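Have a look at the structure below before the remarks.
Note that one protein chain is taken out, while the other chains of the complex remain in position.
So, chain A:
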Amino acid sequence: MQIIDLESIGLREMNKTLHAQAETTNQTAWEIVNPKGAHAIACGLDAPIEVTVKGSTGYYCAGMNQQATVNIHGSAGPGTAENMMSGKVVIEGDASQYAGATGHGGLLVIKGNASSRCGISMKGINIVVQGNIGHMSAFMAQSGNLVVCGDAGDALGDSCYEARLFVRGEVKSLGADCEKKEMRPEHIEILKDLLEQAGIDAAPEEFTRYGSARNLYNFDVDNAAAY
């Protein structure tokens, strides 16, 4: 286990050290201590390493992650795992706004609650939230899966495209062109797999699927009232 004290070496040196890890590195386990809410911790990683952050983080922790597993033992600030391409990010606490925004791939697990705009404009990422999510989540979500074990706030899935949204609890309101969908066997399988990967004990059958009604996929003036 390699331990980096962020307070003593600073952000640049920390990220430089992590970025220097090659695909074949045998230094696969890293621990960052004293994060103290710093921004851009462990962003831009691109190696199969496991980084554990002991404490809470600021903006954009694990941003654009590729291959790495990042565990945050605390709460995460806005934009955690934004634009993630692959790998895994696990937040033991709560996540602030726009967690997993524009993510193209990989798995983001939030053990606590996520604030507003979770999974906004997601493009293939899988996000599993053990608690609740805030308003305007999955806005313009293109693809991937958003799993919410608790409740969802207002305007869920507004203007979403092909992303699948699974919510176990209540949804305060659905956004434009988002509707309740049939839960078919393939969706149960997807959900089962994601819950298993996230280490969350929940029955897939208890979830409701939401997705695009596809009425607004091609602009038509007769739909103008929906915008």
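Just so it is clear, contacts are C-beta pairs under 8 Å (C-beta built on N, C-alpha and C of every residue); 3 or more make two chains touch, one makes a residue touch a chain; residues count from 1.
As a convention for this text, contacts and distances are computed from a predicted model.
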Hidden chain of the complex, named as in its UniProt record, picked from "Pyridine nucleotide-disulfide oxidoreductase", "Isopentenyl-diphosphate delta-isomerase", "Sugar ABC transporter permease" or "L-lactate dehydrogenase complex protein LldE": "Isopentenyl-diphosphate delta-isomerase"
Residue of A:Q2, A:Q27, A:N71 or A:S143 touching the missing chain in the full complex: A:S143
Contact with the hidden chain (one of A:W30, A:Y98, A:F166 or A:Y210): A:Y98
Sites on chain A contacted by the missing partner chain, in the whole complex: 11-12, 15-16, 19, 39-40, 43-44, 46, 58-60, 63-64, 66, 78-79, 82-83, 85, 97-98, 101-102, 104, 117, 120-121, 123-124, 139-140, 142-143, 159, 161-162, 217-219, 221, 224
